[in-house]
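Please find one structure pasted underneath; my questions will follow.
Yeah, one chain of the complex is gone here, protein chain that is, but the others are all in their spots.
This part shows chain A:
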């Protein structure tokens, strides 16, 4: 899957932004359920800090060695690489299934209650395996188109509600209240999967600078804040009654005499799912095999099948589903994947250098 052609790291950052729009669009009303704007802002601040912190080890590896994390781990220790690659295969599987479940839940509750979620997950994984077989460079090019579509979709979703604009804040503005920070912080920390995807796909990129992950993270959380502001303030009480506020908001959207722009939301979130799952599968393939090989497609297909099996388990057993949807569990995994293991690998690499 590795190509000799390098592409600008800005495009990889664009792909990461597209991946990040997925949790933003899939957030339910439980996301940042807070009565206070201050606790929301503090939670978002935590999210920015943690995400940037998670970028540090991968950025450092790329900057010093020009390798992605997988190749770096392999160079550091062959034995350790086996455990590292196994762990990250598991991590990517969990995080993919987690977001597939959210997507399917949104689909069933908001679009078609009779939809078979297994068929949805299967089709998404099939298309994404094909996308993963082409590599990260074509995916980053597809992200350009998805990004352009997202701009239109957000514009339609936000401006389509102009007619029913009501500035009715659902949050108390005046009194600071930090009581919900702990529960809200986990919601913001799930974005830490982005540095991990970056870490496994950075080898084909060039012209990486420290500004790029910082700006990307700020834009991601800026988009999150904009969406939350729109949800909480513009349509206020109406959005509080809906499970998926962004989607169902657009049901009341008016644009001239035309109404109902759910289609843009559904198309946007589907495109983001595709980019996200494909990026994860490419990361898995980089984890397993580092050179272009037809065997890679076989391995990626096997991992995709395992993802599907886990999805079916989650669909059948509530306990599995709850675990996979638990943001604290995902945050813990992100912490291990984005900070702990890369830090250990960097430490081992330095020790090897000095030895």
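The rule we apply is simple: contacts are C-beta pairs under 8 Å (C-beta built on N, C-alpha and C of every residue); 3 or more make two chains touch, one makes a residue touch a chain; residues count from 1.
Here, contacts and distances are computed from a predicted model.
*Asks:* Which of the following is the UniProt-recorded protein name of the chain this complex doesn't show: "Sigma-X negative effector", "Pyruvate formate lyase activating enzyme", "Spore germination protein B1" or "Integral membrane protein"?
*Replies:* "Spore germination protein B1"
*Asks:* Touching the left-out chain: which of A:23, A:131 or A:342?
*Replies:* Considering all chains, including the one not shown, the answer is A:131.
*Asks:* Considering the whole complex, which of A:42, A:84 or A:271 touches the chain not shown?
*Replies:* Of these options, the touching residue for the absent chain is A:271.
*Asks:* Considering the complete complex, identify which of A:144, A:226 or A:343 is in touch with the unshown chain.
*Replies:* In the complete complex, the chain left out is touched by residue A:144.
*Asks:* Write the list of chain A residues that the hidden chain touches.
*Replies:* Missing-chain contacts on chain A: residues 4-8, 11, 107, 111-112, 120, 123-124, 127, 130-131, 134-135, 137-139, 141-142, 144-146, 251, 257-260, 262-263, 266-267, 270-271, 274-275, 278.
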